[in-house]
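Pasting in a structure now, in structure tokens, and then I'll have a few things to ask.
A single protein chain has been removed from this complex, and every other one stays in its place.
Think of it as A and B in the order they're written, each chain with its own count starting at 1.
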Amino acid sequence: MRERIPSGFDPFVLPFLIGIGFVLLYCLLAAMRVLWQCPREDRRRFFLSLITPTTALRNLWDIFANCLIHVKLWKRNKLLGFMHSSIAFGWFMIILLGHLEVFLFVPHRLNLFYYPIFFNYFVAETDTSLRGAFLFFLMDFFLLLILIGIALAIIKRVRSRLFGMRRTTRLSFLDTVGLYSLWLIFPLRLLAESFTASISGGSFLVKPLNWLLEAVLGSQFLLNPANNLPTWWAYSIVLGIFMVVLPFTRYMHIPTEMMLIPMRNAGLRIRHARRGYALLEVYSCPGCGVCIDACPMSVKKANIKDCTVYLNRQIRRGNERRIEEISDKCLLCGKCTEVCQVGVEGPALRIFQRARRQYAVNPDYAAVNVAPPESAGKVLYFGGCMTALTPSIGRSMESVLGKLGIDYTWMDRDGGICCGRPMLQAGRFPQAAEMVRKNTELIKASGADTLLLSCPICYKMFRDHYKLPGIRVVHHTQYFEELRRSGVLKLSKSDLCYAYHDPCELGRGCGVYEEPRTLLGSAAYIVEAEKNRGESICCGGSLGSLSLGFQQREAMTRRALENLTVAGPDAIATACPLCRSTFARYSSIPVRDIAEVVDLSL
Amino acid sequence: MDFGFSLSPSSAIDLDKVDLSLYRRLEQTVPDIRSCIACGSCSATCMAADYSGMSVRKLILNLQRGADVKKMLSCCMLCGKCTMVCPRGINTRKLILDVCRYYSDNKL
Partner (left out) sequence: MKESVVIIGGGIAGLEAASQLLALGLSPVIVEKSDHLGGHVAEWYRLFPDLSPAQDLVTHLVSSTSGARIYLETEISRINALKDGYSATLNNGDVLFCKAVLVCTGFHLFDAAKKEEYGYGIYNSVITNRDLEHWFGGLEDARIPDNPRAVGFVHCVGSRDVKAGNTQCSKVCCMTAIKQAIEMKEKFPEAEVYCFYMDLRLFGKKYEDFYISAQRDYGIHFIRGRVSEVSEDIDGRLLVKAEDTLSGKPLKVRLDLLVLMAGMVCSPQTGRIASMVRAEVDDDGFLRSRDNIYSIVESGRKGIFFAGACTGTKTIPETVAEARAAALSAFRYIKEKA
């Protein structure tokens, strides 16, 4: 082992040094800005979590699993997972092993940033020593892994379907620069190392390439600095370019996600669409485009640019007109968050974006006065606005409760106050809060101990945004399933075969997947939709969208129906009045709410 | 000048003098409002109708005739029932939000 360059410096490291200096400074300032923008209590929470051992361990594990191994991508598609983890983990290992080499062979150079990166230029090590051979082998192994990953990435650009993706994002100019420089880094490293491999050593990858080059160009040619130095320059320049453009490309997700994970683990949530924690989510978006295929709106080509990946891009660019357009269009079905490997909360970002809007007219509900229902110690049934337009659900609820002899009061039979969720989703928080206040008073005054809901939109709202101590909030699928298990509700199984549609608010919104299925399964047969549970496709009727018109939604509903009926069911069952009436409009087979199915089998 | 009598203000709508600036603006953001057939489904199903006289039909008509719309909006809960029943598929919720947004007291 000997150092080839006594000064330990060569000008070719400068592009790399400039790049890494820039990117580190940028990230430091950005992190400080995010922390500054967070409310004080959030900051406190975050710092506390960092010194809490369990959270700190969880952070490390999550960063390892998500940023390096990409566990969620593996679950989505093996090839896609392999591609990402080979590049991310391979690169990480090369950096780590580089430092190890410096630590082992030239510990006095540990203070030089660039030494681990360009180790093979500065240090000549024979691969005959045991630890040299082993480290060289590992270095070459991980370089090969990365190169395979890059090759897959190139194939993915052309044939994305192989990776389970129908559509990918269209890259911006800087993204393209970042992409090509990333692709070039590793082949150039391989080239540079193999030029100097006869001096610095190498393993199964670098050595044979070195022999090949020697055979073609001659060993004197390779040893001439005028010939081998440019390869190291090229490697350094490409690294430099990649790091300088990194903050302005989707690759910013690499450093951002490492901050997002601990902050999320600390329990921080979005409080403002464009500040603090929200920025971390926006910049953590790797722009992979998995959300494009997932988005129910993307059945129409015109809507592709309204998916969450493009929202993130526009927020980064500060294009206010597009941000507003994208925020208003979304159905808030939550599927993009479900499939997103970094967990960007598209719907929440949009709701908080909507909340920034100023209105000249602000409803106050001062005139709304509803007599409180009388329901002491009983079940209070809240049908919600949509149930008024789907009388079959209300009738079935009455019928089932009546047959079971359950003492109940229908709170909004003759009209009532909206639960407030549509207003909340429109971002008008003070108005929604006023409705919550009014309903809370009514429910508390009624003396009921259970609040029963047949609409998942209301259920989500009452569960998450109301404070009703001592009152159980329950969706009818859960309530009936509980009664069935306890033997009160006895169902006879019909021969009909249903496909069950998971309503967005009930499934992804509240995590209720099992109760509807077991309940339905004891009243009839079930077949699954092609995409189901967390990946079920929104019916298209969602109130979450503010700007989608009736005609624009038809294609989405038809696509969702197609997905539901792949297994050829006799009928469709769902547990939401809005999904029910939206599907019924275009479905060729009957669409029923679970309450109706239960009533038929009782 | 005092003529010894006064003219009572006319209650007739003078289309020549109606300020349509808000309506024109909404025609841009919610073009469907032109297709209202005044069937009244929206008003009949509205939960705020009893409290503030809310009616999307009247909202559109008042905008076209230069009458006030602010009061009726004070109880709208944005629940979406009017959107559900509209036979012309008008995006009434977008209309309501845009009226709330672009409304201004001195115009109209």
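The criterion applied here is as follows: contacts are C-beta pairs under 8 Å (C-beta built on N, C-alpha and C of every residue); 3 or more make two chains touch, one makes a residue touch a chain.
Keep in mind that this is a model prediction, so the values were computed, not measured.
Residue A:389 is the one among A:144, A:254, A:389 or A:589 that touches the chain missing from this view. Counting the whole complex, the residues of subunit A in touch with the unshown chain are 388-392, 394-395, 413, 550-551, 581, 584-586.
Residue-level contact of subunit B with the missing chain is found at 37-46, 49-50, 55, 57-58, 84-89.
Basically, only the chains that are shown with their structure count from here on.
Separating the CA-averaged centres of subunit A and subunit B is a span of 41 Å. Residues 32, 45, 47-48, 50-52, 70, 73-81, 83-86, 89-91, 93-94, 97, 99-105 of subunit B touch subunit A in their complex. The residues of subunit A lying in touch with subunit B in their complex are 328, 357-369, 385-386, 388-389, 415-418, 420, 422-423, 426, 428, 431, 435, 543, 546-551, 581.
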